[in-house]
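One protein chain omitted, others in place.
== subunit A ==
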Amino acid sequence: MSIMSRFWISLILSLPMLAEMILHPFGWMLPGGEWTMLVLTTLIMAVSAGPFWQSAWASFKKHHSNMDTLVAIGTATAYFYSVYAMITHQAVFFESAAFVTTFVLLGQVFEERMRHNASNAVEKLVNLQAKEAEVLRNGELVKVPLSEVAVGDLIRVKPGEKIAVDGVITKGSSAVDESMVTGESMPVEKHAGDHVIGSTLNSNGTFMFKAEKVGDETMLSQIVALVKKAQNSHAPIQKLTDQVSNIFVPIVLILSVLTFLVWYVFLGTSVASALIFAVSVVVIACPCALGLATPTALMVGTGRSAKMGILIKNGEVLEAVNDVTTVVFDKTGTITMGKPEVTDIVGNQAQVLSLAASLEANSEHPLASAILAQAKAKGIVPAPVADFQAIEGQGVQANVDGQLAFVGNDKLLVDYSIDEALKKRAVNLQLAAKTVVFVGRGHQVIGLIAIQDAPKPTSKEAIAALKARGLKTVMLTGDNKRVAVAIAEQVGIDAVIADVLPADKADHVAELQKTGKVAFVGDGINDAPALTVADVGIAMGSGTDIAIESGGIVLVKNDLRDVDRALAISQKTFKRIKLNLFWAFVYNVLGIPVAAGIFYGIGLTLSPELAGLAMAFSSLSVVTSSVLLNRAKITSHVNEAV
């Protein structure tokens, strides 16, 4: 029988007793008197409260106890005592047993609904998927169910349709609404060669795309898996409640026996009043509120942040965010756009560029791509090189036309000579926030290439928001000090640690951790160790898979301002967890003494009915408070606060 029907049965059967209680002072008597009460309460005990007994007994046999143990013992004590009292012609309190059952069930009805609300948000995400796709098969477009779409399929998307899976546009263009995955409300223009994400909504154009990821591999599936994991993870703060909940129920039972003994044996009250106090103690104690406080808030908080495009991986991260005092940023791709462009070439333009392009043709460095792009634009074809060698953190060298040639940063200059004029030019370019690459042949530097990676337009605002929060901001980069400082000044970062070798990033983070908890924001493969070492690793969604894997928080929208939003929502969620725990403890810590009659002297007591009501609403209020987290205002210091 469902909780709902058990509740209705017990409510309807309790109503006559409620009427008796209210109308008794006016001289109205329940027809049949105690006998009617006995029949009604017996029915409630058997039908509505029966399952409490079943559950209590099953766990008792396993040396466990739960909320049902308390409800079962509380109601049964009231019931059986009343039967005994009836036989011996004393005052009965059948109505206590009946009302407590009704109230507890009422609380459970609401609570069940709320818990359902809290956990279902993410499952709804999965339902966003398209049900079918128009796939090119044997030269014809046919509609197939989503499950039959395979990697490599060409799929047509018409205006207003959902994109079935992840892939790359092969023909056509359109604006795509990606808000369901990234949280970004503005539609994004997509052309041939651009990636599209499954489950996002095509707005105005028609295009064909090639499926690249299907099934569990798609971005949406990955996000859902990640969020589910986060929602069910444990926050360290929970350890306390875990310990408490294990011993809670037996302790309450012991307290209840003690209450009875003190009232009956030492204070000399009647058996009936001593029992009422004992029953109230059992009934008001609510282990469930304690157990629900953390998981429900965690579930709602991580679910809501996922909708904003901020994936918080687990409760541990969420808790760590609260103590962060320093935020460290990687420069390239995090603060800057990560798309470096050649701005100046010093020396013989064609010669310098051609030599640099030949050497960099084999390099994977981001600066290399800028040089190659420039060479391509100028129509320069890289020449073949021999004995190519990359020197970590410095540059590359190789043999070109039988002569040693090199391209690299100023660390390479130890072994090579450079004239004063070039050196001065290099410094000036660096002061203008441009990265300078030295190009040389033999042992002589023959020219410079200046490359600029402009800061993202939102970086400045993002940094300002974090500073408004009272956090220290630091930039960590392998780039030259002058360039780094120039960029830092543009975006308003407090401190700069430059000339860092990729392998040393994590060490610098560890060094900063000596003064407080550190969050690290990065996107590259070389950032992965730092993301792991930091108390909170924040990976940009555009970053490499390994960076996303290493980070505790992933910013899907790739917007640096989300760092502040991530901090805001984490703090809000954690505060809510603490609030919930506070209330859950207060209920029990204050409720139990009151129920035990400690404040009897000043006229403050709780009848079992009221105790039952308080207990029912304690877990309900905790769950409601968690669900309300969905509506709570998140105070972020950046514009368009969510």
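Just so we're on the same page, contacts are C-beta pairs under 8 Å (C-beta built on N, C-alpha and C of every residue); 3 or more make two chains touch, one makes a residue touch a chain; residues count from 1.
Rule of thumb we're sticking to: contacts and distances are computed from a predicted model.
Novice: If you look up the hidden chain in UniProt, what protein name do you find among "Na+/H+ antiporter subunit E", "3-isopropylmalate dehydratase large subunit", "Peptide/nickel transport system permease protein" or "Copper-binding protein"?
Specialist: Going by UniProt, the chain not displayed is called "Copper-binding protein".
Novice: Going by the contact rule already stated, which one of A:S14, A:T41, A:S82 or A:Q108 would touch the omitted chain in the full complex?
Specialist: Spelled out, the listed residue whose C-beta touches the missing chain is A:Q108.
Novice: Which residue among A:T41, A:S65 or A:S607 touches the omitted chain?
Specialist: Only one of A:T41, A:S65 or A:S607 touches the chain omitted from view, namely A:S65.
Novice: Using the touch definition from the top, which of A:I169, A:I237, A:L253 or A:V328 touches the missing chain?
Specialist: Considering the complete complex, A:L253 is the one touching the chain left out.
Novice: From the list A:N117, A:S173, A:S203 or A:S245, pick the residue that touches the absent chain.
Specialist: From the options A:N117, A:S173, A:S203 or A:S245, the contact with the absent chain belongs to A:S245.
Novice: Just name the one of A:K228, A:K472, A:K557 or A:K572 that touches the chain not displayed here.
Specialist: A:K228
Novice: Using the definition of touch stated at the top, determine which of A:I22, A:A192 or A:V265 touches the missing chain.
Specialist: Once the missing chain is taken into account, the touching residue is A:V265.
Novice: For subunit A, which positions touch the chain that isn't shown here?
Specialist: So the residues of subunit A touching the unseen chain are 3, 51-52, 54-68, 108, 111-112, 115, 119, 225-226, 228-234, 238, 241-242, 245, 247, 249-250, 253-254, 257-258, 260-261, 264-265, 287-288, 291-292, 295.
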